[in-house]
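Note that this complex is displayed minus one protein chain, with the remaining chains in position.
Then we have chain A:
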Amino acid sequence: MLRKILFNTQTVLRHQMQVNINKTATPAPLQLDQNHIDEAIKLEPTLGIYTSDVWRRAHETFHNHGLETMNFLRIVTGNPAVLKRSPQRIVDSLEIWRACQFGEYWLHLLLTKYPQLLDVGADGTDAHQLLSHIAYLKSRVTTNKNVWKLLMNSPNILAQSEKSLEDKLDYIIDVMRIEVPEIVKSSALALGFDELRCRHVFLTRLGLFKPRALKADPNEPTTNNKLYQITDTSEKTFATKISHTTLPEYEVFKELFARELNRKGKRSKQPEEEESSDEEDS
């Protein structure tokens, strides 16, 4: 009992101290010190060539747009090219991202996690493309928040064509019968279509994955693995932990399955050719 009380007081004290630190940290925005710059250069030596004027200018630009000093440093170390850009260009790309309407806080999180995203709108040419891509994603996953989640999990979907995304989304929704909330929690879309299908078919043939019945209640729990377990794992983890087999088995399956699809593709092409030739004959 005594120990419990002691322990409690300790945690409370520690918590209070943290609160105090936060209080002192948040209201007064951190100024860019030489310390910070040194640390950043240590992490990313290519930053060493810029003068402190450049540093200050870039810091101010980000600061004016609500990004904290720490976030700024993270962005700069992640993507050093940002530092030498003119303030106007940085503002432009931030504005383009703002137009996606993820919300200021969430946008900052996204840009801090993937500083390369600031390159997207930087040229001014592909701004329209980006926005239409985001709009397409929104049409498939319904909300901006979901688009943001998708980007947080798999930023490379921006580089994928709409066609390939469409294929994957159709497969996940129609064949695997997994719904949007689960999709946005995984980085399934970062995976190639063939890889995704191979993993799913492997689980189906093992009898471990059964698509939900069409009329079943969506809230009913299933014994299927979650999508993120299927897609966000290395091949070895997938083979041993998710499908409870061995890696050689999965590797052989991949090979056999690719061959099977190949054969099927050939077979389905042949009848078409025959049909067309028939039509010509007649």
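Here is the rule we use: a contact is a pair of C-beta atoms (placed from the backbone, for glycine too) under 8 Å apart; a residue touches a chain by one contact, two chains touch by 3 or more; residues count from 1.
We take it that contacts and distances are computed from a predicted model.
S.K.: Can you work out the missing subunit's protein name as recorded in UniProt? Choose among "3' exoribonuclease family, domain 1-domain-containing protein", "Ras-related protein Rab-4B", "NOL1/NOP2/Sun domain family member 4" or "Membrane magnesium transporter".
M.R.: Matching "3' exoribonuclease family, domain 1-domain-containing protein", "Ras-related protein Rab-4B", "NOL1/NOP2/Sun domain family member 4" or "Membrane magnesium transporter" to the record, the invisible chain is "NOL1/NOP2/Sun domain family member 4".
S.K.: Which listed residue, A:131, A:152 or A:208, touches the chain dropped from view?
M.R.: A:208
S.K.: Mind listing the chain A residues that contact the chain we can't see here?
M.R.: Touching the missing chain: residues 202, 205-208, 214-215, 244-245, 248-249, 251-253, 255-257, 259-260, 279, 282.
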